[in-house]
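Structure first, then comments.
Every protein chain but one is kept in place in this view of the complex.
By written order: A and B. Residues from 1 in each chain.
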Amino acid sequence: MRSRVEALIIGGGATGTGIARDLAMRGAEVMLVEAGDFAAGATGANHGMLHSGARYAVTDPVSARECAEEGAVLKRIARFCIEDTGGLFVSASRDDAEYVDRFLPACGRAGIRAEEIDTREAREIEPCLDAGIKAAVKVPDASIDPFFLALGNVSSARRHGATVLNHSPVRRIRRIDGGFEAVIGRGGRERRVAADVVINAAGAWAGEVAAMLGVSIPLCIDKGTLVVFNGRLVNRLVNRLRPPSDGDILVPHRTATILGTTSSAGAAGDRATSAEVERLIAEAEAVLPGIKEARAVRAYAGARPLLGGGSAGRGASRTFQVIDHACDGVDGLISVAGGKLTTFRLMAERTSDAVMEKLGRAASCRTADEEIEPFDDAPSSDFDLEAMRYRHGASTAALSPFSTVPGCGCEAVTRGEMEHYASSPDVSDIGDLMRRTRAGMGYCQAGLCAVNMASAMDQGARELQRYYGERWRGVEPVLFGEQLRQEMFKAHLLKAYGIDHTEEGR
Amino acid sequence: MSLPDVDADVLVAGGGAAGLTAATRLALDGRSVTVISSATPATALSTGRMLLDPEQLEAVEWASFFLAQFRRQGAYYVMSKRPVNALTNFGTAMKQSLTSPLFDWTTRDRDVAVVGLVGNGDLDPDLVSREIGRSHRVRPRPYWFSPSFSPELDRDRFAEELGSVLMNDVAESTIVLPPLPQRSPYDLLAELRKRSGKRIVEAATPLSWPGRRFQALMEGTAARLGVTVLKDRRLMSLDIDGREAAGALLSSGGRTQKARFNALVLATGGVPSGGLDVEGRNVIDSLRLFKTSSAPSPGVASHRLRSALSTGIATRKGKAVTLQGGSLRNVVVAGSLARGMSYPLGRGLGDVVVHAWKAALAVEEVL
Partner (left out) sequence: MLHPENRCIKCGACQSVCPVLRLEGRETFPGPRRLAVEASRFSRESSTLSSLLEMCTSCAQCESACPSRLPLTDAVMLMRVRHGARSEGGDRMLRNSRQFGRTIAPVSRMRAPSEGSTLFFPGCVGEARTASSVQAAIDLLLSTGDRTYVPDRWSCCGSPLEKIGERREAERLRSINAPLLEAAEAVVTACPGCAVQLRRSNGVEALHVLEYLYESITPARLRLRSSRLLTVALHSPCHLLRTVGPHTIDYARELLASVPGLRVVDMDDEGCCGGGGGVASARPDLALRMARRRVDSAARAGAEVLLAPCPFCVVNLGRAGGVEVRELTSFLASLSESRS
């Protein structure tokens, strides 16, 4: 591990990893440290939406335009983790049918390609839509995989020479001559790193990081709960054509559908509740009546770090800010806060601009021009290979030859793929392996495959128990219907191994 | 046109360990018993091992009868006085009371090898070996064997090849293997023992051969006692006359069949078997005839899941209680269908068979 870098980035979400990539591409010596696994914060707990911006056209036009522009950029540079499904905005029978008259012009003003279509056509594209929908508008929404996006940024940053570390929390940081010294926890020991510039991209924890240097940031945490359903219930993103509210959006995401979201004052570490899940489903029924019969497999809550000392909720702006703390007396500390997943690249660009200026160097940003990860569109002839190729794109070639013994049936992950990622230095627990392969993210929620993951990682019953306990918080709010049956069956199965998969806490 | 009626002293709905135990005991008492079964019971998905209390009269009764019957079908089990550790396919220990020369595991074994079969996902020898090593001083040696023949399709050549490898290429004297398909209960394991000269231990594995084997032994026992087992039949509805079940309607393919009986045993299992279902947050009787209630008991940390797992058909003096609140005098509930009986809360198959053994007595009292 290096002991001196030019830029130390704290926080490994989309923004932090995006900054690492940008700065590395501009030739800076970069280190990024993330306390948990990459995308542990809001990046790993959002809706997976690549916004067309239409949702904010009426209420937050600045954010809407940012999303529209950046969305188009990402569709060029991040094809490897984007499904360009397109989106629909629909008014339910109980909604205000006239909202569309404000919506369409607002989209136009924000530069968003919105096309009103006949409700009959809408129901042909999406047969499961409620028969009573009153208006429908096509927009260029897309679905994005935020885990793989962050991991893609990490790979790219490393290729350009950056040091990127997960499971490396910053314990303390202080100012020294010419910069800063951070003490990082890693592998049970502490390491010191000196940096000229420190970038605080810690999202919901940005306030804590800033506080380490005696600075405060006006952040408020807005909690958003989402529910994951088995299967693709819709072909495109389906949004509610009304002023932004709870349960407005359904996003098809690989083998699942994500319904969200809520907005309430919260804190990092908040959990999704059954009441929130019930409310989301009740709202979505107006647009997709069949959602009552869908199988909810998981619920999670993300902590949106919103800028501004005011209240959280839908009124708060979704735009971002790059803060140069020279004005707070800490020159060399730069924070970036607020924003949306869709605008991460722009946030990274602005932040990197500020950093390069501090370093006294000029280098232009090329992140909008180069693909983050090469995208391989050539289909494969084998189901498992195709599933793997769709996950890992061009790097699939590095995996073969590999064991084709099934690892996770729900997500078509082979043992070979598990073993490959298990050997990465980034992977130290089952959760890390899960995020890189999607094993355990299917409808049985790691009923059988967790054992295979433990096996691939040379881990045993204790790690398995810990992993299950960590996942239980996302299961509890959806303990009804088919998933309750599934969890009851898992209790039977895991009992044979002496594991109680509902036992939380280390 | 209609199917002939099913006519029996006792109709048993459910063909898993509970149903077959009750049916067998009743047949032993001279009753005419018909068992109906619709899908794979949880018994066939289990590890096939059980914990029995040697101080409990019913457990001893069950074991002495059934183990003798299993022996006649070629499977040698003994009920041990103290629980013995079975080795699971994950390398963890599982307490159980049934031992056999063919799947004994004792922690005293020092000279142990764990052999995995390439292509068989049930057992990873590296994982098992490490896991055993974590809790015991001995750390067994892991081996991988790549069979040239399928144990299911080419049994003899498979046994010959593996037997020879175990004898010549594996130094250790105790070998742990994943479950293998067997035609008669232990023919393949016994053969490997003979050919290799080593002690062979089969890992206790759920969702695999051991459960199916146990299920087959139970079915074989019931058949030997003259129990009629009708597969692919489902209990659709009951004909209730006051406080008694006067008859039932069974499904057979696309048609229905009437059943007449003096007593009915409900042994259709819990949620995994399909005897209980989930509606919203509630666990209900799949027939939608009987009341369910829970008997919370320790077993899993989550209160909600514990409550769901402990839910089963409510009974009054062992007799099923209907949704209207009355109990049916000739309907007895046996096994995981009954409240409080679900596995994670109890000891598993052992509790189930003992419960069913006792339930058969309750049926006798009705008749």
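One rule holds for everything that comes next: a contact is a pair of C-beta atoms (placed from the backbone, for glycine too) under 8 Å apart; a residue touches a chain by one contact, two chains touch by 3 or more.
This is a predicted model, so every value here is computed, not measured.
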Among B:Ala22, B:Ala44, B:Ala75 or B:Ala248, exactly one should touch the missing chain; which is it? B:Ala44
Considering the complete complex, of A:Ala201, A:Val227 or A:Leu448, the missing chain is touched by A:Leu448
Among A:Thr273, A:Ser380, A:Ser395 or A:Ser428, single out the residue that touches the unshown chain. A:Ser380
Name every residue on chain A in touch with the hidden partner chain. 83, 127-128, 230-233, 252, 254-256, 290, 293-295, 379-383, 386-387, 390, 404, 406, 409-410, 412, 442-444, 447-448, 482, 485-486, 489
Hidden partner interface residues of chain B, rising order: 1-4, 39-42, 44-45, 119, 150, 152-153, 183, 207, 212, 230-233, 252-255, 257, 272-274
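What we mean here is this: only the chains that are shown with their structure count from here on.
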CA centroid of chain A to CA centroid of chain B, Å: 44
Spell out the residues on chain A that touch chain B in their complex, using ranges where they run on. 405-406, 415, 448, 451-452, 454-455, 458, 460-462, 472, 476, 479-482, 484-485, 487-489, 491-493, 495-498, 500-504
In the complex, chain B touches chain A at residues 42, 46-47, 88, 90-94, 119, 121, 124, 126-127, 130-131, 134, 204, 206-207, 270-272, 277-278, 280-281, 283, 299-302, 304-305, 308-309, 342-344, 348
